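And then chain A:
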Amino acid sequence: MSRPKDAMNRLRDPEALSFWQRTYVPEILRGLKLTAAHFFRNLLIHIFHLAGLWKDRRGAETVQYPEEVRGYSPRLRSLHRLTKRDDGSPRCVACMMCETICPARCIYIVATEHPDPNIEKRPASFDIDLGKCVFCGFCVEVCPEDAIRMDTHILNFAAYSRQEMVWDINRLLSNEPQRVEGIGEIRKVK
Partner candidate 1 sequence: MLEWAVAAGKVAFSLFVLLNFVMVLTWAERKQSALMQDRIGANRASILGFTLLGLFHPIADAIKMVTKEDFVPQGASRALHTLAPFIALFFALISFAVIPLGDELAVGGCTISLQVIDLNVGILYVFAAMSLGVYGFVLAGWASGNNFSLLGALRASSQMISYEITIGATVVGLIMVFGTASLQTLVRRQGDLLLGFLPGWGVFYQPLGFLLFTTAAMAETKRAPFDLPEGESEIIGYFTEYSGIKFGMFLMTDFTETVVMAGLVVTLFFGGWQFPYLQPDGFHFPGAAVVSISPLAVSIAQVMTFLVKLAVFCWLFLLVRWTFPRFRYDQLMRLGWQMMLPLSILNVLVTGALLLLLHR
Partner candidate 2 sequence: MMEKILSRHFFNAEARKLSFYLNDGGYEAARNALTQMTPQQVADQVIRSNLRGLGGAGFPAGRKWSFIPKDSPNPRYLVVNCDESEPGTFKDRHILEWTPHSLLEGIIIAAYAIGASQCFIYTRGEYLHYARMLQAALDEACQAGFFGKNIWGTGFDLDVLIHLGAGAYICGEESALLESLEGKKGWPRLRPPFPAVSGLFGCPTIINNTETLSYIPAIIRYGGSWFAGLGTPQNGGLRLYSVSGHVKNPGVYELPLGTPLREIIYTHAGGIRQGRKLKAVIPGGSSTPVLRADEIDVRMDFDSLAAIGSLLGSAGIIVMDESTCLVKALAVLAKFYHHESCGQCTPCREGTGWMARILNRILDGQGVRDDLENLLRVAGNIRGTTICALGDAAAMPVFSFITKFRDEFESHVLQGRCLASK
């Protein structure tokens, strides 16, 4: 096996190639060997699986979502949620930082007076149009109050109408953070 660097150098200089290399036939065969090896190996594993053997070896790297899921990273940006104060009201003070930074312009906030002058401002409505959201996470970064987070690990929020894709403040508040465990582990979902 030639080292990748050598191969690269030789490719740059066709004169340096030998006759057989220039025909590409051996290289083509090597390529076919590689893919065929995978094919037969996986075929074998699947056949053993059918026979109830070798269950600990996976015949495929893919995760069979939704029957299986991988443990998500805490850094994963998933469905938004609005955090709450101790009394259950939103922490959001409607400062519009997220609305301003949002590159997709999918956040719509209407501000109103908070009865407590020390809080002063609260959102009368806080809508996120997930149909537009690009999940960049800027809103989370920019929030001065830690009022919006994307740690719910909810990814399946598809809906049948555009209107249903708009999440209002109550839905966003009802989202709960997901406890992170077994990052990268594949788990069967019942």
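Inclusion criterion for the candidates: all candidates are chains of the complex that A comes from, given by their letters.
List of remarks:
The rule we apply is simple: a contact is a pair of C-beta atoms (placed from the backbone, for glycine too) under 8 Å apart; a residue touches a chain by one contact, two chains touch by 3 or more; residues count from 1.
These numbers were taken from a predicted model, which means no experiment stands behind them.
Here chain A appears alone, and the candidate among 1 or 2 that touches it in the complex is 1.
Chain contact summary for the complex, chain A toward candidate 1: residues 25, 28, 31-32, 34-36, 38-39, 42-43, 46, 59-62, 64.
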